[in-house]
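One structure is given here, and the rest of the page talks about it.
Every protein chain except one is present and positioned as in the full complex.
After this line comes subunit A, so read on.
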Amino acid sequence: MAGKDQARMAAAAFTADDEDYWEESAVSSSKKNMFDDEEEGFTVLGVSENKAARLSSALRSTVGADALFADDDNDDITWETSSNISNSSSHGSITSADYRSARYTPPTNRSGSLSTSSSSRSTAATVTLGTSQDNSLSVQFNKPKMTRSEPMSLEDAIVDVPAKQVTATEVSKLETEIQFLRRQVQLGERARWTSLPVKETIKRIILGQPYSLEAYKSLQDKLALLDAAIKMHDGDAITITVLFLKKTVRKSIFQQELIKRPVAINHLIHFLWCHYDLDELEELYKMLRRMEDVFVLKYKQALAPSKAAGRAQSIAAVVRSFQHDSSLAPDSTLLLEQCTLLQRQLQIEEEDKKIAAGGKHPVFKDHPPKAQLPLTPLTTTLYYCSFYHYNESDSSLSSPLSIKRDFQMSDKQYTWSALNALAKLHRWKEIEALLTSKNWFGGTKMKACIGFEKVVEILSKQKAPVDILSKYLAYIEDPNERLALAAKHKCHRIVVDTLIQLKDRAALEDYRLKTPDYSLERQYLITALNNSQVKWKN
């Protein structure tokens, strides 16, 4: 059944688009379970669930210590039972035995121990499983005419109810229940006025049963409660008990005890975070001398302003307040740099607006900035300046070189940004200058700290002409890598040269067809093949 169901869902999903899928899968899954949903949901699981809920609410009201409520509950039960009768009778051939077993389990199971609504619930669930199949099947057999939308018609219910007499079994069932509830009331009252053992209370919190912390008046009790929560690992109970301690004892006592319990600290901190009690959180961190956490918290708060100017100010305030903490010096420096960057970005932007408005700057004219500069990372800023302000003297705030210097960026960081920007602008000459370095004797040498293969990659992405690519390909040291890249970018001369270097005549022969007919490259290749001075390896 489940297998078919699954397959059908999958099949539905294939044909359906997004929304259909939601609908279809839902339809097919619910179609199958129509009987389960309606019948089980109302009768078997429904009633026992209902009952479990009743029980817990009965418990709750008894803890409220209002004796009248107990009567109310009895009324409720009667109502509930009658609804049960009507249901089971409508099933015709199904005896109520199945239900009875489900209904009776909780009291017998409990055997005097403290009641647990959740235990009764899962008991019911397990029992249900055994019977669920039979039920839906028999329902199908008994009521073949039932339509999907109305699994149980009103008429059925009305006709059947009065026909059924309350049997002795039903009465005894009710009596058992009354007795059971009486016991619960007694238990509840006891629980109300004498403090339970701490472990019991924590158990109640974990199992979702009613509890009260009021009775724990002595410090000793409060701490025992907290320790029991920690020992039983439940985060909800730990948070509740630590907050209870916080609320009911003097701050100094609270702190003194809290500090001994790291798990409790974690839970309190997480609670304060989720509850946005950030001032209190800061105080707590300080009390625990966790300065790095204070720092991170203050920094996070300082990032709240969405405008660059405001953010720069609030970050500067954080830096100032931690300037004497040497352990945080490295991170403080980072924050200071962020301030400097934000201020600089604002200055550059202001200048650039004027330049762009002037309409004379070629780059601004052809490529008006798409995004705002402030609040971008440093690397992005460097790229921006390489793009718009490449040739400015390094005394200018917006010169990429001055940015590299002031923020102590590496040659690699600079080369990547500058190269990307220049390639995008097709400024091949400036790229050559960027990659040329002077040696000691005044001569020049091509040098790329990021590797020439990466240079070629970037240039090819920006559709650099073959001769430009060839120039840098030639500087790739590893011949095999050079060969592969040259072939990929169709730089035929480099391929030929490299194959000569590798003395691979056979490959050169093969490559002939890849060069365009009657081209200079073809000519160049043929000349190479005819070169008798090369000692070919094949």
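List of remarks:
Keep this in mind: contacts are C-beta pairs under 8 Å (C-beta built on N, C-alpha and C of every residue); 3 or more make two chains touch, one makes a residue touch a chain; residues count from 1.
Keep in mind that, in the parts below, contacts and distances are computed from a predicted model.
One chain of this complex is left out of the view, and of "Small ribosomal subunit protein mS33", "COP9 signalosome complex subunit 3", "All trans-polyprenyl-diphosphate synthase PDSS1" or "Vacuolar protein sorting-associated protein 33B-like", the protein name its UniProt record gives is "Vacuolar protein sorting-associated protein 33B-like". One of A:170, A:221 or A:234 touches the chain omitted from the figure, and that residue is A:234. Among A:248, A:313, A:379 or A:462, only A:379 touches the chain that is left out of the view.
Contact with the chain that does not appear here is found for just one residue of A:203, A:222, A:482 or A:505, A:203. Among A:407, A:428, A:475 or A:536, only A:407 touches the chain that is left out of the view.
Summary of contacts with the chain left out: across A:251, A:270 or A:514, the touching residue is A:270. Within the complete assembly, residues 1-3, 5-7, 9-11, 13-18, 21-23, 25-27, 29-30, 33, 36-37, 40-42, 45-46, 49-50, 53, 109, 111, 113, 116, 119, 122-123, 125-127, 129-130, 132, 203, 205-208, 230, 232-240, 243, 260-263, 266-267, 269-271, 273-275, 292, 296, 299-300, 303, 330-331, 334-335, 337-338, 341, 375-380, 407, 409-410, 412-413, 416, 450, 454, 457 of subunit A touch the chain that is not shown.
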